[in-house]
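And then subunit A:
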Amino acid sequence: MRIVEVILAPILALLIGMFFLGLARKIMARIHWRYGPPITQPVIDVIRLFSQKSVSHGNMFTLGVLFSLACSLVLILFLPMGKICPLSSSGGMLVILYVMLLAPFGIALSGGEAANPNASIGISRKLTLALGYEVPLLVILLAVMTHYKTLSIVNIVSMQQNTSWALTSLPLFLSGIAYILILPAILGIRPFEITQAAQEISSGPMVEYGGSFLALATIQHGLNLFIGIALFVNLFLGGAGNPPIFFLKMLVVFVLGLFINAALPRLRIEQAMRYLWRWPTLIAFIGMIIVLIIRR
Partner candidate 1 sequence: MGISNAFDFLQNHVYYIGSFGLIFIGLFIMLVKHNLIKVIIGLSILETGVNLFLVSVGYISKGTAPIFSKSAMEAAPMVDPVPQALVLTAIVIGVAVLALALSLAIRLYHHYGVLDLRRIKELRW
Partner candidate 2 sequence: MSLELLLIVAFGGALLSYLFGKICPQIRDPFAVISSVALAVMMAFLYGKTMESPFYFGFLGLPLILRTNMLAWFFAMAISILGALSVIFSWDYVKDRERTDFYYLMLLLANASMLGIVFAGDFVSFFVFWEIMSWSTFLLISYNRGRALGAGMKYIIMSIVGSVSMLIGMLSLYAIYGTLHIATLSKLVPSASSGYLLFLFILFGIAFAIKNALMPLHTWLPDAYAESPTSFNGVLSGMLTRMGMYGFLLIIYVIVGAARALNLGPGIFKFNYILAWLGAITIVVSTFIALLQNDAKQLLGWSAIGQGGYMILGIAFGTSLGLAGGIFHTLNHAVYIVLLFMSVGAVQYRTGGQRDLDSLGGLIKRMPVSFIGALLGISGLIGIPLTNGFVSKWLIYKTLILEGHPFLAFAALIGTWGCILYCYKFVHHIFLGQLPEKYKMVARAPFSMQLPMIILSLVILLFGILPGIPLKVINTIGTSFGFQSLNVTTWGIASETGTLNTINIFAAVVAACVIVWLIFKAGPKAVPVAQEDTYAAGAAIPKDRYHYTVDFYNPLYRMISPYFKDFIGGFCIKLAGWTQNVCHGIRQMYTGYIGHYVMYIVLFLALLIFVQLKWSLW
Partner candidate 3 sequence: MVNPVLLIAVPLGLAFALPLFGLISKRIVKYIPVVAFIFNFALALRLIPDVLKQAIVVEIGGFPPPFGINLVAGPVGVLFSALIALAGLLVAVYALAYITEGPKEKYHMLYLLLLAGATGVVLTGDIFNLFVFFEILCISSYALVAYIGDRAGIESAIKYLIQGAVGSSFLLIGIGLLYGLFGTLNMADLAQQIESASSISVFVPMVLIITGLGVEAAIFPLNAWLPDAHSSAPSSISAILSGIAIEVGLYAVVRVLFTIFGATNMFMFFAFLGVLTLLIGEMCAFAQNNIKRMLAYSSIGQMGLIVFAMAIATSYALTGGLFQLVSHTLGKGLLFLTAGYMIYRSGSMEISAFEGMGKRMPLTSLAFTIGAFSLVGLPPFVGFPSKFLIVRAALAKEEILFTVLIGLVLLGTVIEGAYFFRVVQVLYFKKANGNSERKDAPVAGLIPMVVFVAFILVMGIYPQLVIEVLNSAASELLHRMEYIRSVLG
Partner candidate 4 sequence: MRAIISLFLISVLAWGIATALNEIPFGAAKTKVGEYYIGRGKEQTGASNIVTSVVVNYRGFDTLGEVTVLFVAAIGLGAVLATRRKKEKRDVEPASLVLYTGCRLLFPLILLFGAYIFIHGHLTPGGGFQGGAVVASAFVLVYLGCRGRRISETASKTVESLGGLVFIVVGLVGLAVGGGYFLSNYLPKGELNSLFSAGIIPIIYIAIGFKVGSELAGVIDHLVEESE
């Protein structure tokens, strides 16, 4: 059974991630009053890219991408999706936090070797942005962990299942709000897509990717979407008893997020940082203090 889960979970996540990518493009097009590509377009792109030629700048260039994707895949195994959670007892939230950060790090190492300034600039922005959203994110996660007195995400989910969603209960309400505020940054979608900025720095870290590299990077991006939202659902929306409800919750969150953010313009990196370190952080800290007060 465990084995099945281990195999099933990444595939599911992959599919849903690609679906989200396609959905995002479709919805954006609709908001822009365009028709937009079909929802399966990202999958088609990936398959096409795999058959194309690519160039490599060295071993790290290659390994970085692989590493990044592998990390994202591993991360899936730590996240409960409904009842599915293959590696529930291997380190809990802290491992998730760490592994979440490795995916961009792998891309960064890979892009770094490309010796293209555009890539370096993109990486610098990406890492800076990561630091930007990690500050509120860490506070939020710590508030959750402190509140539930556990590091295990499975325990957190089951506790919410027994009582009520964290987002609707008092102590974690503000933390949930803060999470929503930083969600686009985590997902790397508007208004926080300055790291890619196709027009300015030629897609940043991905500038040298072609063929299977780009395919892997796209898959990674899709998985990233999945992870960010799944984490939110697990932490604040009480996870789910079974996978379909879980995915439904994710879909709702994602679509709502897209609607809100599609209306916003792209932020410069300083603006993004200033935003992230101001409101979400403030709210997250207040949330944490409330958690602490209630805990006493």
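The candidates came about this way: all candidates are chains of the complex that A comes from, given by their letters.
The definition used in the following text is that contacts are C-beta pairs under 8 Å (C-beta built on N, C-alpha and C of every residue); 3 or more make two chains touch, one makes a residue touch a chain; residues count from 1.
Since this is a predicted model, take the numbers as computed values, not measurements.
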The one of 1, 2, 3 or 4 that touches subunit A in this complex is candidate 2
In their shared complex, candidate 2 is touched by residues of subunit A numbered 6, 10, 49-58, 60, 62, 65-67, 69-71, 73-74, 77, 87, 89-95, 97-99, 101-102, 105, 108-109, 112-118, 120-121, 123-125, 127-128, 130-131, 134-135, 138-139, 142-143, 145-146, 149-152, 202, 207-208, 211-213, 215-216, 268-270, 273-274, 277, 288, 291-292, 295
